[in-house]
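Every protein chain but one is kept in place in this view of the complex.
The block that comes next holds chain A.
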Amino acid sequence: MMTTATENRQGEWTGGGHRAQRTRPPLSAALSWIREHLVTFAGLAALGYLLLPVAVVFVFSFNDPAGNFNFAWHEFSLDAWTDVCGIGGMCDSLWLSIRLALVATLGATVLGTLLAFALVRHRFRGRQPTNLLVFLPMATPEVVLGSSLLALFVQGGVGRGFTTLFISHVLFCMSFVVVTVKARLQGMDPRLEQAAADLYATPYQTFRRVTLPLVLPGIVAASLLSFSLSFDDFIVTNFNSGNLVTFPMFVFGANQRGVPPQINVIGSIMFFLALFLVLAAQYRTKASRRATK
């Protein structure tokens, strides 16, 4: 309902430029478009700033570096792409990161979703303190989170490895899951559930047929967020990994030892894979919306 007002304005962006282009030479047309749409221009420039390093990562995955470091362009080569796992330890670290992110996501999504349901749907004593406690790990810098867990494990004599990584990743992902699922639950119309109850659905049926399908996109979004947070984490991981090496840790080490272009290949593959998945999901929701019309 809020979107209608903004959608009315959607012509603005595509409209002005085309008209100007027909009457004036391209460069001055572009300049006058920029002058008329300064904010949009600044916005698109910001997007360029965001995407520039990604482009650099992709381009330099085709580099055949002169030395150990892939920081200066030397020569075009497909070697890194044809021999992705040719670098000792890199693919092992990648596999470790994937396994870790999967189990951490599972743990964080379950715990976080339960918390979110309780916080939105129930009024109980200690609700405010619980809200605060969930917020605190997000307000704590990662160095502090990582080092406090390290202090605990050292004092408790717990050897660091996969389990300690799992514990710490669930911890920092959980708060983000709670926030994401909470937002989805708060945006839901409570009358839908009341209607289900009016139609003699049992609480279980209401949950299964009404609530869950409506919350599911929020839970999926939360678990995707959690997966990428866990997969990408370096700081907390570095404190609690023992002698395990995750992919971000491999990259950090490479900054000192030498950066192989294979790292850029992995970065590029992750980028295109995720982009493809997101676009496919977009396309599917659009197609199914069209089908139900």
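Just so it is clear, a residue touches a chain if its C-beta (ideal position, glycine included) is under 8 Å from a C-beta of that chain, and two chains touch if they have at least 3 such contacts; residues count from 1.
In the analysis below, contacts and distances are computed from a predicted model.
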Response to the item:
Per UniProt record, missing subunit out of "ABC transporter permease subunit", "Acetolactate synthase", "TIGR00153 family protein" or "Acyl-CoA dehydrogenase family protein" is "ABC transporter permease subunit"
Worksheet item: Which residue from A:L31, A:L78, A:L212 or A:A274 sits in contact with the chain not drawn here?
Response: A:A274
Discussion item. Of the residues A:I87, A:V170, A:A196 or A:V245, I need the one that contacts the missing chain.
Written reply: A:V170
Fill in: Contacting the left-out chain in the complete assembly, out of A:V143, A:L192 or A:A287
A:V143
Item to complete: Among A:L111, A:M188, A:A201 or A:L214, choose the residue that contacts the chain missing from this document, as touch is defined above.
Response: A:L111
Response to the item:
Residue list for chain A contacting the dropped chain reads 2-14, 37, 39-40, 42-44, 46-47, 49-54, 56-57, 60, 71-72, 110-112, 114-115, 117-119, 121-124, 130-145, 147-152, 154-155, 167-168, 170-171, 174, 178, 228, 231-232, 234-235, 238-239, 247-248, 251-252, 254-255, 259, 263-264, 266-268, 270-271, 273-275, 278-279, 282
